[in-house]
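What follows is a set of notes on a single structure, which appears directly below.
Only one protein chain is missing; all other protein chains are in place.
So, chain A:
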């Protein structure tokens, strides 16, 4: 446990998940502390995205518990799960912007449905402010199809911030982006923590993203965490051959 993080807000214990014969998670334990950026590393198909989808109830685990802010997600009613979801922002791998809506409508959509009695002025201020903070104020009236991959990722992140979440979950934030845009997204992830006081789980297989954004790394290999700790602890002094091979593989790539 890192000395500067004391308040545990997510506690995952013994989580297993299978899809038919494919045992993706084989008893996973993980903690997330307040204001911490935790990076979950692993190869494609190792179950990283499954883990965060279990956290927000998009999937159900076969075994184990996930406690978020002291609430066991499996025991929550849909109404209570939705209340919990409002405290969690989920930035999808492919951004998941609504194709039929403009950027403004995409941003307003979760806001007007979850926060009652907002005036038009308040909505505009919020949306425009967030677009400013991700550096894309001019895209407000554009359709998602008119945006680049990097712009979509930024707006996807801005859309999740509209509900002021306490936890951010980033699913492969730099996947499919050029190196310059990757740097921008990594900086944005750090900026979000500073400006919005969020705790984050960043799912990635990109070691540069992990090193820049993460306070701690958790390496998921064959359905279990093989190493958890700081970047140096996990990789520089890695003794586990599986973790070493993951590190070597990334740098050779």
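The working rule: contacts are C-beta pairs under 8 Å (C-beta built on N, C-alpha and C of every residue); 3 or more make two chains touch, one makes a residue touch a chain; residues count from 1.
Criterion: contacts and distances are computed from a predicted model.
Candidate names were "Phospholipid/cholesterol/gamma-HCH transport system permease protein", "FMN reductase", "Acetolactate synthase" or "Protein ImuB", and the UniProt protein name of the unshown chain is "Phospholipid/cholesterol/gamma-HCH transport system permease protein". Only one of the listed residues, A:76, A:96, A:118 or A:143, touches the absent chain: A:96. Only one residue from A:118, A:143 or A:163 touches the chain missing from this view: A:163. Only one residue from A:27, A:64, A:110 or A:137 touches the chain missing from this view: A:110. Listed here are the chain A residues that touch the chain not shown: 20-21, 53, 56-58, 82-83, 85-86, 88, 90, 92-94, 96-100, 109-110, 113-114, 163.
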